[in-house]
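Okay, handing you the structure first.
Complex shown without one protein chain; remaining protein chains in place.
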Amino acid sequence: MKVGFIGLGNMGMPMARNVLAAGHQVRAYNRTAARAHELAREGAEVASSPAEAAKDAEVVVTMLSDDAALEQVVFGPEGILEAMPAGAVHLSMSTIGVATARRAAQAHAQRGQGYVGAPVFGRPDAAAARSMWIVASGAPEHIERCRPLLEAMGAGFTDAGPDPAAAHLVKIAGNMLISAAIEAVGEAIALVRRHDVDPRLFMEVVAERVFRSPIYANYGRIALEGRFQPAGFKLRHGLKDVKLALQAGEEKALALPVASLVRDRFLTALSCGWGDDDWASIMRLNEPGATLAGRP
Amino acid sequence: MKVGFIGLGNMGMPMARNVLAAGHQVRAYNRTAARAHELAREGAEVASSPAEAAKDAEVVVTMLSDDAALEQVVFGPEGILEAMPAGAVHLSMSTIGVATARRAAQAHAQRGQGYVGAPVFGRPDAAAARSMWIVASGAPEHIERCRPLLEAMGAGFTDAGPDPAAAHLVKIAGNMLISAAIEAVGEAIALVRRHDVDPRLFMEVVAERVFRSPIYANYGRIALEGRFQPAGFKLRHGLKDVKLALQAGEEKALALPVASLVRDRFLTALSCGWGDDDWASIMRLNEPGATLAGRP
Amino acid sequence: MKVGFIGLGNMGMPMARNVLAAGHQVRAYNRTAARAHELAREGAEVASSPAEAAKDAEVVVTMLSDDAALEQVVFGPEGILEAMPAGAVHLSMSTIGVATARRAAQAHAQRGQGYVGAPVFGRPDAAAARSMWIVASGAPEHIERCRPLLEAMGAGFTDAGPDPAAAHLVKIAGNMLISAAIEAVGEAIALVRRHDVDPRLFMEVVAERVFRSPIYANYGRIALEGRFQPAGFKLRHGLKDVKLALQAGEEKALALPVASLVRDRFLTALSCGWGDDDWASIMRLNEPGATLAGRP
Partner (left out) sequence: MKVGFIGLGNMGMPMARNVLAAGHQVRAYNRTAARAHELAREGAEVASSPAEAAKDAEVVVTMLSDDAALEQVVFGPEGILEAMPAGAVHLSMSTIGVATARRAAQAHAQRGQGYVGAPVFGRPDAAAARSMWIVASGAPEHIERCRPLLEAMGAGFTDAGPDPAAAHLVKIAGNMLISAAIEAVGEAIALVRRHDVDPRLFMEVVAERVFRSPIYANYGRIALEGRFQPAGFKLRHGLKDVKLALQAGEEKALALPVASLVRDRFLTALSCGWGDDDWASIMRLNEPGATLAGRP
């Protein structure tokens, strides 16, 4: 299949590699061209603009950092909206807001193009290992068209129905759950530590016996090893995501007190200069000795 | 082994049954005698006071609702402290506070008795199925003495070291994590529902693909089926437990904002008259149409 | 002075009346024309667009409900930006965000026009009574130009320096303080009520003896009389304002936990259908018997 691939960050790069490895033709665009050239050594073609990546493509995959980046790539000058052939599908895998997804889907529909929302659960290692999970929503025929790519990139996918924004909402709400779990684990570890109980033992019980969850195991490990760098998922992206949840709640007059709390913790951590560290860095706010550093 | 068993509630009853089934002699006491007589039909002896259950016992198991109940059973008139033989061990499986555990352990030690803190993770069905997990702490020889009982009641146990309060703290911090997860799941389900996304599909993704955790699966199911009665674990006990966490934090000048939030949610739910419903009832506070009912 | 006056809501109308009463020429525009015609009976000229109100004006006063409304009036078709004479000053009295204020100020400056941020503290009765207080910021000569109008509308004003956004920030932070006080008073009254202590007596002590503040007296009175309608200041505008505070905090990576809490309370109250009631309606969330009603 002819695939345009836009966004070669920590997640996009291994995902694009997996698409290449599955035998598809990839024309890749990245704002910083160096990463596209890196992919070229593995067989990708390098595009000099989103439009060039989208031209002649059957599917255009986007994996970008936020709503603004996606809007630029879709609606901006040399954007994909004008360049994609009728009948092509935009496979939109970034974590973006509901309103942005709806707007992009509509604009594509008006040009006879498809839009499939397909955000992913998993960190860069899962992307590389093809073990991440994908939630996809959009018209059934468009999802079907993207199936080979979804299968090339993840361990499988859940079809979240025809509303193109639904998959994005599932992702946003899911990330809200993960960030709430991180915050709670951070507090719990601080509590046992201050009482001189071994936090390793505590996390073993919690992760393996109580929750029996790799998420708890993973963030427990990060906390215990103090391994907040390099970021698997950057704190500033975590902040962005919890803001998307708050915004989605606000649209329906729904208060999300856990999300409000997590947002405040992300902001304080950002103010500590931890914006590019792992989002689990909010755990450090419980440490005696933590320093609330200067303005970011 | 000669076992005194005190407290035959939703948890204590199936646990006592498993002790009986493993071939031990059980002398049981419950405040409401009827439940002790029920157990008598399965071979237990009925005691008319905690002291009577403790007399001649090698191990006295307690499974009570809160710190006050345990203090009554240990220090009260006809309490176990005066009745237990020297050398016997109090296997204290209730979820109680750190300070109470320390006080009981000291009093037992002064009489040459042992104290093992051994709270459990699991709801009544897990107690019945012997699939609950136990965390035990205390002097190694006392834990060793209790091993046959621990193995008769749970799927296994984690040794949390010699501090008798350590196991209780692990339990308190663990319950704090579960209640935070419940609150977060409730908010997330409310969010996807209000956006007309299928919450079943959302919880499938979250429980099976993202967290891969039976805890998330369980509370997702409760939320989706609105099955808040009968309680697996009563809301008023959940409130008690999060207060134990806050108190343990306070002793070390540690703020636990997630626990503060969950406490407030439990209180509001209590004010709605849901104190004897499942602690997952805090999820209902997100429902439009929920009624904040009269004083409890 | 020739004055364009745009926005004749609960606040704008009495303010415009006071400008007229001080002997200035007023050309007024309101989205709903009826209110402009009402003012015409008191000597104002009616404009059919913001542009028409701004043409030939020395000062254009705007008193609008939110950032979107102000942007429409400034930058929209038939907006004031294109219509105002060079040298004229935009006296911007709405409660708007820092970024919007900065953008408007710059656009005016590029056309040789002035911008003075001048939001007000006070409810409609204070606007009518000329007892509201104004905070003004902008170039000294522009503030000076507006002085007669500021004096015609308020009890006085504080000069907050040359940054046109400064006055808006003071207003936003000030409203955050008022909303925090409302929330706290609501909780305190609920607390004394549930303990059968007379809340009237409590508020007398608090308002007259402890805080000695008309703000506490006012919101105490509203709470005690349950007088949440008609709104002195609508809850949906309160929500907007606390969001402006959160956004201003976010720009500087500053968590504002009180504002987060108040935002959540406003959202829940909105979900109860109280969006057009007084913002003090969040106090009702503490009442036993309050109903969390349907989607707004």
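So that you can tell them apart, the chains are marked A, B and C in the order they are listed, and the count of residues begins at 1 in each.
In the analysis below, contacts are C-beta pairs under 8 Å (C-beta built on N, C-alpha and C of every residue); 3 or more make two chains touch, one makes a residue touch a chain.
Fair warning: this is a prediction, and the values are worked out from it, not measured in the lab.
Only one of C:Asn18, C:Thr100, C:Ser271 or C:Asn286 touches the chain withheld from this view, namely C:Asn286.
Touch with the chain that is not drawn comes from one residue among C:Glu183, C:Asp241 or C:Asp277, which is C:Glu183.
Interface note: of C:Ala152, C:Ala248 or C:Ala280, the residue touching the hidden chain in the full complex is C:Ala248.
Hidden from this view is one chain, which touches subunit C at 98, 121, 133, 135, 156, 158, 160-161, 163, 165-166, 169-170, 172-174, 176-178, 180-181, 183-185, 187-188, 190-192, 194-198, 201-202, 204-206, 209-216, 245, 248-249, 251-252, 254, 256-259, 261, 265, 286. Residues of subunit B that touch the chain left out of the display are 249-250, 252-257, 260-261, 263-265, 267-268, 270-271, 295-296.
What we mean here is this: only the chains that are shown with their structure count from here on.
The central chain of the assembly on a C-alpha centroid basis is A.
One inter-chain figure worth recording: subunit A and subunit C are separated by 39 Å, centre to centre, where each centre is the mean of the chain's CA atoms.
With each centre defined as the average position of its C-alpha atoms, the distance from subunit A to subunit B rounds to 38 Å.
Centre-to-centre, using mean CA coordinates, subunit B is 52 Å away from subunit C. Multi-chain contact residues of subunit C, defined as those touching 2 or more other chains: 271, 295.
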